[in-house]
Every structure is written in C-alpha cells, then in structure tokens.
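Once you've had a glance at the structure underneath, I'll fire off some questions.
One protein chain is absent from this view; the other protein chains keep their places.
Each chain gets a letter, A, B and C, in the order it is written, and its residues are counted from 1.
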Amino acid sequence: MTETADGVEDREPIPEGMPTGSDRTADAGDDPLVSVRELTKYFYEHDSLYDRLLDRGPVSIQAVDGISFDIYEGETLGLVGESGCGKSTAGETLLNLQEATDGSVAFDGESIDGIDGSVPSSTADPPVGVKLSSVLLAVLGVVAVAGGGSVVTAAAEYPTWIVVLGGAWLLHGLASVGTAYGLWTVEAWGWRLATGVAVLAVALSLPTLSVAGGPAGVGVVAGLGLFVYLLVRRRVFITPSEFRRRTAIVFQDPFSSLDPRMTIGDVVRQPLDVHDVGTKEERRERVRYLIERVGLSADQLDRYPSEFSGGQRQRIAIARALALDPDFVVLDEPTSALDVSVQAQVLNLLDELQDEFGLTYLLISHDLSVIRHICDRVAVMYLGEIVELGDAEDLFESPRHPYTEVLLDNVPRAAMGERERDIETLNVDVPSPRDPPSGCRFRTRCPEVIPPEDVGLEQDQYRAVTDLRQRIEDREVSLRTARQQAEDRIVAQELADRLLEVDLPPNHRSYVDEALEVLAEGEYQDAADHLRERYESVCERYHPHLGDEDHPAACHLHGPLPEEAEEARPVVE
Amino acid sequence: MISNRVKSNLRQTFRNSLLPKVGVLLLATIVLMAVFAPVLATHDPTRTGYFHENGGPYPPPGFDYTTTVAQGGEIGEVRITATSEHLLGTNTVGQDVYSRFLYGARVSLLVGLFGVSLALVIGVPFGLVAGYYGGRVDDGLMRLADVMLAFPSLVLALALIGVFGQQPIRIPDPIVMGSEYLDLGIASGMPESIPIPGSVTVVVALVTWVWFARVSRGEALSLRNEEYVKAAKSMGEHNGAILLKHVLPNSVTPIIVLATIQIAVIILIEASLAYLGFSGTTLSWGYEIERGQDVLRTRPWVSMLPGIGIVLSVISVNLLGDWFRDALDPNIEGSERGA
Amino acid sequence: MSMGKFLFRRTLQGVFVIWGVVTALFGMRAVSPGDPATLMLGQGATRNLIERVREEEGLNEPIYVQYFDYVTDLLQGDLGYSWRSEREVEAMVIERIPATIELAVAATVIAILIAIPLGVISATRRDQPADYGATLFSLLGISTPNFWLGLMLVLVLGVWYGIPYPSLGISSDLSVRFGIGFIDLPTGRRGAGFVEGLMAIVRDGSFDELLTWLRHVTLPAITLGTYFTALITRLTRSGMIDEIGKAYVTATEAKGLPGVLIRYKHVLRNTMIPIVTVLGLQMGTLMGGAVITETVFNWPGLGLRLIDALSIRDWPLMQGIILFVALMFVVINIVVDALYTYLDPRVSVE
Partner (left out) sequence: MSEEILRISDLSARFFTNEGQVNAVSNLDLTVERGEVFGIVGESGSGKSVTALSIMDLIDSPGEITDGRIEYRNADLAEAVADTHPEAVDGEFVDLLSIPEDARKSLRGSSFSMIFQDPMSSFNPSLTVGEQIAEAVEVQRRATANPRSTKARTKSVEYSLSSLVLSTVLPSRRFVTEAGRKRAVELLDMVGIPDPAQRTDEYPHEYSGGMLQRAMIAQALAGEPDVLIADEPTTALDVTIQAQVLDILRDLQEETGMTIVLITHNLGVIARMCDRVGVMYAGEVVERGTLGDIFQRQVHPYTAGLLGSIPDIESVGGRLEPIEGNVPSLLDHEMGDRCYFADRCPKAMEECLDKPPDISAEGSEDHVAKCVLADHPYDPARALPDDHFEELTVGQGTAGEVADDD
C-alpha cells in the first residue's frame, strides 16, 4: 500500500512504521484473530451402502490436507492456487460451512469446531471418538433421567418439569447418536437445550439431596458431569451464534450467491433477521445504509437480483456480508466472475470497507495480480497443502518454492516487452487429489527436482526418466498400441521411441532400456521398480514440511532435509 | 412463490405458441363441465332404465340400429333411432350417456387433483430432506425408490387395491340443492353427493409419490451447493429455516411441472383401474368403457364417448405441462439465448 | 472396475431390490383384509377345515415366522400353490411368460422403428409441417388410454372397415369378455405362436403359421406400442434439440463436417444415451400396459393371469407374477446400464 495511487485521500492515514502494511504480524505478542491448525477436509467417493457391502473402502479426495496458518486482526491474508488446489474448500471448512475431517480452527482464541449447522456431507463413518461420545451422552441422559426420576418420588413439587426435561434430555442424547451415525443433524438448539437441562437437573436435584439422598446425588453428579462433558466435547466458549455473527463470506459467483426469489432488501436484511438484531425500523435503516455504502441506490431495495449486473450483485453480496458488522470476512474469489473494469471497482470497494469497518480478510483467489494488490501476507496452495507462506512483498519479490516461482513467472503481464520475456512452462498436468504423489506433491511437475547423488543427468533428462516411470506406475502406457505400432520391430525399442523424448547418455540409456524390456513383458511393477532403484529422488521419499520461520516454504531445496537423506544431498545446478 | 421472471416466461411462451392456448381452453372447458355437471346434466346420471320402448338403449344421432323384438307372438325387426331426450344416447343399463360423461369428468379431475396433492405431501418433504441432508436418509430413500420403480405402477396400484379394498368416498355436491355442508343450490334433481374412488386416490398417490421425492431430492441436492444456501449457513440460519426459505421455494418450478404431468398419469391410471373393475365406483369414464366393450359392435357409442373424454382431459393437462416446461426450464431458455 | 465386477455389483443391487419387493408383497398380503384360509377354501368351508388349513399353512405362527418361512421358500424357488386352482404358481407363471414377451418385444420393436426416425425428422425440421404432425401424434399417443385405443382399433378396422381380424366373428354381444384374441387358437402351445411359426418355416417351409401369429399380434402390439412410440418420439425430439444447442456441435460445424455426420454420428448418438435410460425405467410402464392390453385382447400372457388372480384374490399367484415382473425389470435395467456404459464413455463401469 505505497502511496502511488491518487485515491489515497479517502483512506485512513497509514499508521507509522508501516510502509507496506504487510508486517502487522510483526507486532509480537499479538494473538491471531483466526488460527488454523492442521485443517483437513477429505471428500469421499464410493460411500454408498453397496460399496460397504462390497467392502470397498471409500476413496478419499484430499481436498485440504493439513493446512495451518494464522490471520491477524486487520490484515488481509491471501490464499492463492490453481483450480482444484483446495483453496475454496479451505475457506468454507474454516467457517465450518463444511465439516472438517480433522484439525482445528480457533476464532479470537476460542475453538469453534463442532458448531452445529454445518452443511452436512455424506462422509464416511464419523470418527470413533464422536461415536463413543454420543453413546456416552445418551447413557448420561438415561442416568440423569433415572436420577431425576428418584427426585420425583422424593420431592413431588417438580414432577412435570423433571419428567419433561429428563425426556428432552434423553431425546437429545439419542439425537446426538443419530447425528454421529449420519442419520440426521441436530440444530444448535440441541446443544443449548442439553446444557439447559444439565443445569436444571443439578438445580432441581440439589435441594432434595437431604430428602432423597443417594438417588438425588446421582442426579446431581450426572447433571454436572454432563455439563462439563458438553463443554469439553464442544470446546465452545464462543457460541455458534456469536461466531456466525462475527464472520461472513463473499462468494465467487454473483449469480448463485443471491437467492433469486428474494428482493435485494430481503437479501441484505436476512442476517439481521436471523440474529434478531434491532427493531424493524433499525433493520431497515441499516439495510439502506449498507446498500448505499456499497454504491447502490436505496430505491432499488425492492428489486430482484436478476435485475442487476454481476458487479452490482457482488456489491449486494458484500453489503449482506457486512450487515452484522463482522470482524472477519472470507472473500472466496470475489472478483473472478467479473470483468476487469468492474473487478477494479469491487477491489477498491473492499479496500475502503476494510479500513472503515476494521475488517480482517481471507482473500481466496487464483489471480496473482489481485492477491498482490490487496494482500498483506500470502499462502500458496498446491494439491491441498500450503507450500509457501510469507509477506506479500517477500513472496512476490523472492519466491522460495519452485511452484510459486513458476506461478509468478507464468502470469502474462499486460505490458510492452511481454512478448520477449522468457517463460518456463510446466509440461505435466496436475495430478489427481485422489492419489496425490508421494513425498513432495509438486515433484511430478517441479523443474528443480533433486536427483539422487551422482546421477549425472541434466534436469531435463532426469525429468524425462522420472516422467517415464510415473507413467509406468500409473499404468498409462498401452502395450497393445505399442505392439501394434512395433510391427516387426522389438516392442521395447518402439516403447523407447515413443516414450523417451530426450537423448540419454549411453549408460543411462541401456539402464532404461532394461526397464523397458521388462515393461514389454507386461510387468509394470517390475519395470517401475527397476527405474526407481536408480532414479528415486529425495523429493519422492520425504514429504517436505512448512517450517515455522518468517517466510517458510515446503521444499527440500530450503528446509532441512530429512536426516537419512542428509548425506545424499546433491548440488543442484 | 412464483417469481416475476417465471411469470413473464409463461406469458411469453403462451403468447408465442398455439398449443398452450389450446390446452388452457380445453382444460377450462373440462373443468367448467365438471364443476357445473349438475347444471348441465339432463338426467340423474345414476338413474337406470332409460330404454326405448322396444327394450334397447337409445343411440346418439348417427348410430341408429335395428333390433329384433317379439311383438305379439311375432318376431319382427325394429329400428331404434336417436332421441332428443337423450342427446348422446343411453348405455346398456339405460343411463343417460351425456350426463354420465359430465360426471365422469368430475371423478377424473378430482382423483387427479387429490392424488397429486397427496403425492406432493408425501414426496416433496421426504425428497427435500433426503437431498439436503444426504447421508443415510438419502441412501434409504434411493433404495426405496429402486424398489418402488421395480413395480410397474399399474401393477402396484392393483396390488394395493387388493390391500385397501375398493372404498368410494362420497363427496357432497354443493351445487345441488339439499347438499349437506354448503348448499349453493344451483341445480336440483341431481345426486346430492358423488362417489369418488377413495382408495384409488390413495393408491395413485402411493404409486406416484416416489417421482416427487426423486425430483425434489435432485433439486435439494443441487440447491444445497448453491452459494446463497451456503451464505445463509454462514450467517447462522438453521437447516430447517434454510429448507423452508431457500430450498423449497427454489424447487417449486420443476415440482409444478412434474405435478402437472403426473395429473395426466393419474387420470390414466384411474381410468385403467376403473376399466379393470377395481375402482369401486361406476361413475367413471374407465368403467363406462368396460361396460360398452361387450357391445362394441352394436352399441359402439357407449365406449367411444368416455374414451374421448379421457383423451381430451389428458391432452389438456399434458399441454399445460408442456407449456410449463417450455417456459420454466432454464436449459431451453439458455439455448435460445446463446450467442 | 471390470465389466464382471460391475455386473456383480449391479446384480447385488438387484437382489436387494427384489428383496424389497418380496418384503413389500409380504407386507401387503399381511395387512390385506380377509382370512387367507377362507379365501383359499371358498365360502363353504367348515370351521374345522379352515382351522386345519391355517395350522398347515403356518398362518397361526407369529408374523415374523411367516415372513421367514416365506422368504426361505422363495429362496428355494418355491412360489407356493395357487389358492384356487391348486397348481404350482411357478408353472402357472412360466407357461404365460412367452406370450407376454412376444407382445412386449413386438411393441418395443414397433415403437423404436417408428419413433426414432420420427423424432429426428421432427427435431431437424423444427416448426415445419412434419414437426407439427409428429408433435400431434406423440401428444395423442401419450394421452390415449391403451385399452380404449385397442377397442377403437378393433371397432374402426374390424367392424366398420371389415378388415378381417381373428375371432371377430366368433364373439357375440353377449359373451362375458369381448373375446378377440385366442379363442380360435389351438391349445397346448407355448406362447402365442411365434416359436411355432418359426418352427413351421424350418420344418416345412410354410410361412402360414408365422403369418397367423403376425395377424394376431399386430393390433395388440400397436395398442401396447403406441404410448412408447409417442414417448420416444418426444424424447428424441427434445433430446436432439437440446443436443444441437451444445457447444461441441458448433465446434463440429466449425470443422466443416457434412451435416449428415453432425446430425447422426454426433447428435443422435448422444441423444440416445439418456433415452436408453428412460426406456429402461419405462419397462415398468410397458408391463403395466401389457396387463391392460392382454385383458382387452384376451392375450394369453401374464397380465391376463394377474387380473384373474387379483379378481379372486389369489395371493400366491399374484405374488408370483409380480415378483417375476420385478425380476424382469431389474434384469432389463442391468442390461440397460451395461449398454449405457457402452454408449457413454464418460460413465465408466464404476
């Protein structure tokens, strides 16, 4: 945020010591507003009843695989990556719009996992822990009712209350079991109800302790136990409602993010209605204010979304997100569906609103220019993992991960001289998240794979051999075609002609040929093993981790190599 | 519930093509006919014995026939001609065909309407919940649907009739004087209540609900991934409220289209059941066709007229369904617009 | 996944469906009014006899024992005995299968032969007279109840225009059922004569029998097939119109490919993919239609037998027939799915 632009005057003065605004994180001791740890989201395929009968394990799609990052108050964190890298899933899981498979998210220091009301998805079995705890909950419910029942006999003043509440409690326990087994979902009221019941059970049992003795004691203990248990299990000290109030999201598609059957006034008012904020008049005022603030006319409140253009709809979506005056907003590709001129308007608007409302943003985008334009810090995602995380300035000026480098390099610049700029392109496609590569996930495309020591091949030759092995491993080589094409020549020879696109030094060539001969026999596994023996890279064996330094990159070229490979660390040209 | 855009599409399609106009006109006629059957009818449709003095039923114009009679010990041939008293003749038991035609429309339409309503009430909530929540509820629904589909609907209907029996429900007729609950008293001399095949209505709903469940499930399944549903989540709206506020209103369009088409299907099933003698009421076009079948060669009109009634009412409903689909299906609109 | 595994999976799925059907049928019988023993023995039976039969048939057992017995019997291929004729249900079902299949196949063949060309013509000459004609035809086709259609065909062709149709002369106004079909057919043959017709050709080169069969089958097949012809015409038309609007068709035009290839090799092929599925699902309707058509024409198939069984509440026979029909439906749909994977490469056998 250097002062290069004209429009600075309507912005907050830039605080001292913040030349780029990007090192707010440097305020040591500042607790993050949002803290994500090992967040994981898998989707499951082949998860129907029949699949289970046929005993085929569900296939997992590892959309998000253990990402961790912090977002500090007032900053904008960018999450950038290509389509299918899991960035949008990460954003939705973070807001608990999809159930996380694993990991935790803390908002303002308080854990938010387990909030009811996430969009249910047909996942595999719930974790054993959830199952157990729900059974436990149900048992506790029974015990509490039994306790409550004896209280009834002892102190006849409260019979109806206790029986009704005990019954409700029991129902809730059953409901939780149902939820755990995916039969239905409990709304947030379930949690509230159960907590209320626990408190009431204790309150009702206590006075009768002297009268009923043992049974009432069971009631008190069970009630207290349940209450503690609920708190522990949920770890929710921030209520779901408060969390929803303090967070918001803006989606990519302005045509699907507004219900076509609601007027835009209703759309913007909806969050206020849900949380029952203010009087009718106050709500109307708030809606008018918001609509005008995002640059539309309050006269248009009665119109339907279809009467607006993409950019205008995105403004409405932004107004809706701001209705409850949230602290944290996830912006999921907010400008990707817009034309450039409109994109610029929306970006400016977001920028102004951030200062005005004191917002913290998580900006998810595939567009590196947009990311650079408004983000303070940036996380780069590849195949469900964060591969690099750093200050925007640092990351764009001196990327450390080869993927980030390629990504930055490949963006065409709208400037003269772009035709002459040399670009390094990747020639391999993104692997499937169903079966991500071992070790470093980028290794199948990486231009800087670390070859085994002393292999003596150029990077492109090494690349060719690795690609060849990859295809053999994936069974992507059709021997039938090769046999047809070979006609009277040797099949292995034909395979080499077809599959090897660079010349190899003789000793390597003969080694590869050996493997191809094995392949020609139809022994895929053996051929792949043969090649792996000599050409396996450290990138393939060990998964690189994101360090915890200032600007970490998950790459073996940087972070410390796994110990076993330490001595084998080669020099890369 | 219906958005302006949908309305304008409906208008546009109606204006631009002939078939919807024909359908609406036809359906309006049939509905009016059914509603005002007691007014329009010339005879009590249940009264039998309107025979020619020589014993045969009256033919409608153009269907005069000769029959043999014993007259004073002699056997002679008598020609029986149409009479203005019975515009469309009488049937084999001597009931007025025209009056029964009008009342038949009532039965067909009422069974269609009630049957579809019942199927909607069963199918839509089930489908929406299954599609929205997914998981085991959904799995269960789909398996149930598989089983339901393995029964041919007519065969299932027949089997269910075996279970429920053939219970007609008598509905008081407000048009007729002396009717029990609401007496508009426009007509007199007609039955004060009409029997509609009650178990058939339940059975057709049980046979067709699964289609509503399937369609609304599909809608809910796709709508739950719509961003406005996610947005509602993100502001803390509960699932139940989302189902009512967002999912249901936005699935209405395809459900309406399906309901219209299913009315046509139900009218046909009802006619078939009545034809096979399983409906429990004789006041039905299908039953009338069966009745005329045995005398098809000599008294063809008995079967012909009710058949025409069925065809016209089913066509009109189908035309309406086509109109809705053409107007409301976004795919079709998209392909017209593509540049 | 290989084709074998796919078929295994689908068969397993089918077994579950059939189990569901069996359970549903059992449940219906259990809740249906009327004492089975009484139904079995007729009104005149003594209390003692009824009680003995109840005991023998296990009707006094608790419901879950009855269910278990029923399913066990079915698993052993025992469909039980007809309550009325006391013949084995299995035999009663099997002897009626060929005739129904002959009728259904004939109807399907007629439907496909007429409907697809009609649908293509209708879609490619949109808003021209041919299209209007086809639209009107298909609208009438899906709106006409087939029993009435059958009667009207007989009336118009046979009675008014005097086109000779088997057995028209035999029936009289007073016959209980308007017998048009098989009163003049010799008894003791399988099906309605198609196999015999073929055999006669092989045996002594005579086409007479096959022609006789053809004369018998024509009207019933048209009656049963009209709805399908209309349905497929509509599906083909709207499917083609949808498909023509897709981007790949524009891309194919941009290649300069001749129109015939675009229309048939590309568009029609892709149109057929969803139609095949619909046809599989509509097999149920075909079976339902067959019940009616067989009743109208006295066609000696399963449908006629089902109606007979229903009218005298012969549950074992009814269950046997419905079970067979469900089985047919499941098998046909497995075949359709296999066909689907062949037609649409996107749907791998997974």
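In this text, a residue touches a chain if its C-beta (ideal position, glycine included) is under 8 Å from a C-beta of that chain, and two chains touch if they have at least 3 such contacts.
Here the structure is a predicted model, which is why all the values come from computation and not from measurement.
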Which residue of A:279, A:425 or A:507 touches the chain not shown here: A:425
Contact with the hidden chain (one of C:31, C:75, C:202 or C:254): C:254
Full-complex contact with the absent chain, from A:241, A:348 or A:493: A:348
Contacts of subunit C with the absent chain, listed as residue ranges: 246-248, 250-258, 260-261, 264-266, 269-270, 273, 343-346
For subunit A, the residues touching the chain missing from this view: 1-8, 11, 20, 82-83, 297, 299-300, 303, 306-312, 339-345, 347-348, 351, 366, 368-370, 372-374, 392-393, 396, 406-416, 418-419, 421, 423, 425-427, 429-430, 445, 467, 471, 476-478, 481-482, 485, 498-499, 501
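In this section, only the chains that are shown with their structure count from here on.
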For subunit A paired with subunit C, centre-to-centre distance based on mean C-alpha positions, whole Å: 51
Chain centre separation in whole Å, for subunit C relative to subunit B (CA means): 24
Set of subunit A residues in contact with two or more other chains: none
Residue list for subunit B, restricted to those that touch at least two other chains: 143
Of all residues in subunit B, those that touch subunit A in their complex: 1, 3-5, 133-139, 143, 224, 226-241, 245-246, 249-250
Of subunit B, residues touching subunit C in the complex: 19, 143-144, 146-147, 149-155, 158-163, 165, 264, 268, 271-272, 275-278, 286, 289, 293-298, 300, 303-304, 307, 310-311, 314-315, 318-319, 331-332, 334-335, 338
Of all residues in subunit C, those that touch subunit B in their complex: 13, 16-18, 20-21, 24-25, 28, 31-33, 135, 139-140, 142-145, 147-148, 151-152, 154-155, 159, 173-178, 241-242, 245, 281, 284-289, 291-292, 295-296, 306-307, 310-311, 313, 315, 318, 322, 325-326, 329-330
